[in-house]
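With one protein chain removed, the remaining protein chains of the complex are shown where they sit.
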Amino acid sequence: MSKKIGVFVCHCGTNISATVDVEKVAEEAKKNNPGVSYTTTYKYMCSDPGQKLLRDKIKEEGLDGVVVAACSPKMHEHTFRNASKKAGMNPYHVEISNLREQCSWVHPDKPTGTEKSIDLVRMMTEKTRKDKSLNPIKVPVTKRALVIGGGIAGIQAALDIADAGHEVVMVEREASIGGHMAQLSETFPTLDCSQCIMTPKMVELAQNENIKLYTWSEIEAVDGYLGNFDVKIRKKARSVDLDLCTGCSSCWQVCPSKKIKSEFDMKLGNRTAIYIPFPQAIPSKPVIDREHCLLFKDARKKNIPPNDSKVCRKCLDVCPIAPVKAIDYSQEDEIITEKIGAIVVATGYKELDDTSMYGEYGGGKYQDVITGLQFERLASASGPTEGEIQRPSDGKVPEIIVFIQCVGSRDPAKGCSYCSKTCCMYTAKHTMLYKHKVHDGHAYVFYIDIRCAGKDYEEFWLRAVEEEGATYLRGRVSRIYKKGDKLVVLGADTLTGSVVEIEADMVVLASAMKAQDDAEKFAQKLSIQYNKDKFFSEIHPKLKPVESSSAGIFLAGTCQGPKDIPETVAQAGAAASKVLALLSADELEREPVVAKVDRLPAPIFSTCIGCFYCKRVCPYGAIAEEDIKARDGSVIKTVARVNEGLCQGCGLCAATCRSKSVELAGFNDEQVYAEINSVEFS
Amino acid sequence: MIEELRKKAEELLKNGTVKVVFGYGEGSTPERTRPVFITKPEDVNKLTWNKYCVYNLTTYLKRQETRKLGKPALILKGCDARTIIVLLKECQIKREDVYIIGVTCDGVGDPLATKCEACDVHTPLIYDDLVGEKRENKEVPFEERYAELDEYEKLGEKEKWEFWQKQFEKCIKCYACSNICPLCFCDRCIVEKNQPQWIDPSAHPRGNLSWNVTRAYHLAGRCINCEECQRVCPVDIPLNLLNKKLAKEAEKSFNYRPGYNIDDELAMSTYKEDDDQDFFK
């Protein structure tokens, strides 16, 4: 039986009607299409009265298909489908003709726009004719969240979710949570001590009974889908039993390998081979760095199990735990699977530390040219110099210090076009910290622009310049070279048009925030999108800022793009609230746009011949082999079956199937065929 | 060699390894052979082997009538045996369900079939038993293998179009090409799907183009170039040119040749991140 289709053409104020003769479009829709039984135009279809009109006409006219010719389906498809549902029609009989974004706004000539609109409406009318009723897929929700990354973003998100009563699994790849914020000295614009505000949060997290913490662990694989993820976590061999260890510190005190560059101190300080990254680490229990530990080195060299090496067992010997020691050289990586309902990705950033591409700044060879995070460690009371600003080469307190902004940011020539957002502010902070510690010293800053767009930020910067006496020079540094124990900084002051030459004791590069080295691989593991700079992409830059492209996976913090602490915390809270909304339901409804392999009566059962190309191409492992059995249990044929819980509706299987035995609901063969076939060619 | 084949077949049938032997029998004239299906040991003398054994017997693996006979042993030339590798990859047969009597081969047909001109599988790559003296499978250079295409690829756009239109115009949509093809094994061919009818089943130039292009495309990265489609075409459309063109593109772009290595991923079910995309804008 042929459908009764209603066509509703929206004026969108004058957005559409200015360049499209909407009345004519409605008229033609009726004239050319026998199935169209009702047409109208309306000023704003998306308004309440517009939706009411739609609902009323569905009922009055007995419509069983609707075409709304309006703005992009990305805007209001949902609105109109919901309205139709309220009127008792299956919402998947609604199609949207994109008359605004793809017609009226791009074709100023009215006859042209009108003619194209008529075509667009016809195409969707034909598609609608073939629409089938679809019902949302209901999936149960596992009420647990996974937070990946234990920096401030991850900690905030985890606490917010846990405080609402849900279980949280946190995975941190380093030996301690804390992330970059734990490394910072003071924070702008208030100059409060970073660790003083960070560590209480870390403790809170450790004490929260709803949070299960995996440190020294990484995500191995994420399978499943929204509400039902199976997450494989690799617990890397720590060589220390976290249950037994009390963190008494005996082991790292006796470790003979004392000259390993500390990652936490940005290689400005040293650590031992068995170590905790920093005094307030959580868990406050060590890890053995197997690369540098003498015992493991020896075992590798001799190709023997670590336990058989006798080179050095000092940490084990000194461990006071009995009867079983907390140190275990034979520990191996362990894979744990956790069932998860929603995921927050808070994997943070990596500071641009490879400055070798900046040959003009010494290409990473001058010891006293350091990065922003290195300066943080120098200024930090817990840092390698206990807060005294000393230059790395000889420990001298620098009398003249030069800061260079935008290193690795806003520099398309070096492949980084974006602004790292925080460097203007942290450089201003650095000049102040320096001034507070070295009263007679002088700080120069080379900058391109000063970007202080934040609450109290402008004032903070002004304070650096006006009260703390930093000299700001607008221009790029062209070269740094060594002269005796000084670094000569050659730059331009574009405001006075002069060349500047400064003999500095130390140079600090305001290095960019970069995506983590493995961001791309990680994103692929999670099936989330990322931009050209490998920062993870939100699905809508304005209206869905924390949602990733994969349903149920949310983004928080700098893994999504450079941002400062307040912004990170706010975003983490937003991600947590999205997770909570998701976990508040017992069941989730999913769009029924999923693939299906046909099933027919015996003796055919299915036209699927079981070549399983579909199974091979499916990015989600959503296709399984199914045996069709006779009564006696013998297998008649083996065919493909789609697990609609896993299927994400890409249609790859349908296009791969030679016999067209798989179809994608909402974009089935007949619908696509009808669309192609309805394009009018003169 | 014939004796050896017969002995082997007899043995397999007698000891119950297989229920049937797919082989070649003498045809109505000396220049012909025909497929025979031997189910009794005493019938093995019907088997023959000569240069007229051009058919690819693997096509009988997809037919209900011959499938019903039970586990088969197939007498396969090197080229035919490549089909087995594809069928295994595409889950159409299980290795233990077929017994392969490989025969070494110096080429079939009189004159020599085109498919034999650049043969690099004189000795089959997969078999349970090998009959005939083992030959070295010498690699034939890429250009030589696809040399047949040169004169057609050189044609201008219009000439190509006219050439193929002339060919497709002849098509009577008898589907002999897909019936004989051992790899056209769908229960329901795409032309038989009528809701919607993507390919017009009647024989007219427009539908013929769709059919012939689609048939060839469906063999992309799969066709092992046995030329059976072309051999059986009653109106002599050079179908294998299309198949060969696709094989060439698949090899050029994906470095893939079907039926050579059971461990290779099927070309059209995988991808490489650095696949060619020069034609993308």
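Every chain is named by a letter (A and B) in the order it is written, and numbering of its residues begins at 1.
One rule holds for everything that comes next: contacts are C-beta pairs under 8 Å (C-beta built on N, C-alpha and C of every residue); 3 or more make two chains touch, one makes a residue touch a chain.
Quick note on the criterion: contacts and distances are computed from a predicted model.
The listed choices are "Aspartyl/glutamyl-tRNA(Asn/Gln) amidotransferase subunit B", "Amino acid ABC transporter permease", "4Fe-4S ferredoxin iron-sulfur binding subunit" or "Thioredoxin reductase"; the UniProt protein name belonging to the chain that is not shown reads "4Fe-4S ferredoxin iron-sulfur binding subunit". Here one chain is not drawn; of B:117, B:144, B:162 or B:236, the residue touching it is B:162. Among B:69, B:125, B:176 or B:209, only B:209 touches the chain left out of the display. For the options A:100, A:180, A:578 or A:615, the residue in contact with the chain missing from this view is A:100. Of the listed positions B:24, B:127, B:185 or B:254, the one in contact with the omitted chain in the full complex is B:254.
By the touch rule set out above, chain B reaches the unshown chain at residues 152-153, 155, 157-165, 169-172, 190, 197-200, 202-207, 209-210, 213-214, 216-217, 220-221, 242, 245-246, 249-250, 253-254, 267-268, 270-273, 275-277, 279-281. Residues 72-74, 98, 100-103, 105-109, 112-113, 115-116, 119-120, 123, 520, 524, 527, 529-530, 549, 593, 617, 619-620, 648-652, 654-656, 660, 664, 667, 672-673, 675-677, 679, 681-682 of chain A touch the missing chain (whole complex, contact as defined above).
Following the convention adopted for this analysis, only the chains that are shown with their structure count from here on.
Within the complex formed with chain A, the residues of chain B that make contact are 90-92, 185-190, 193, 195-196, 198, 218, 265-266, 268-270. Taken together, the chain A residues at the contact with chain B in this complex read 604, 607, 609-613, 616-617, 638, 656, 658-661, 669-670, 673-674.
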